[in-house]
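What follows is a single structure, written as C-alpha cells, with notes after it.
What you see is the complex with one protein chain gone and the rest in place.
Moving on, here comes subunit A:
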Amino acid sequence: MASLLMICRKAPYGTSYAREAIDIALAASAFDVDVAMLFTDDGVLQLVKGQNTDNTGSKNVESVLSSLPLYDVAPILVNEAALSERHLTTGDLNLPVELCQPGELPTLCAKYDRVLTI
C-alpha cells in the first residue's frame, strides 16, 4: 500500500488551506493510501481544542480533525518545537498526537512514499 505524509503548516482560519489539506488526506485515505499527518508551524493551531467559529462564519476544523482516527489517518504527528514556540502543550490539543523533534523530520519524510506540504 502506498503511503503519504501530509504536512500541514497553515493556521486553521484566514485561508481555506487547512481545510483543503484535510480534504486531500481524507481523499487519499478513501483511495486506500496509508496517510499520516504532520502538523508544524502555524498548522499546530488547527489542533487546539475548544475552537469557536460561531461568529466568524468559517467552518470549524476541530470536528473534522478529531474524526481523522476514524478514517485510519495515523499517526498524527506534531512538531514539538512549533507547539512550544506558541506556548502550547499536548494538553491544549483535541486529539492524541505523537510528538517529534525538528531534527527527526528528514528521517520521518524518508519513511513515506509521498510527502505533500500545504
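We adopt the following convention: a contact is a pair of C-beta atoms (placed from the backbone, for glycine too) under 8 Å apart; a residue touches a chain by one contact, two chains touch by 3 or more; residues count from 1.
Here is the rule we use: contacts and distances are computed from a predicted model.
Colleague: Which choice in "Electron transfer flavoprotein subunit alpha/FixB family protein", "Permease", "tRNA 2-thiouridine synthesizing protein D" or "Phosphoribosylformylglycinamidine synthase subunit PurQ" gives the name that UniProt lists for the one chain left out?
Modeller: "tRNA 2-thiouridine synthesizing protein D"
Colleague: For subunit A, which residues touch the unseen chain?
Modeller: Residues in contact with the chain left out: 2, 4, 10, 16-17, 20, 23-24, 27-28, 30-31, 33, 114, 116-118.
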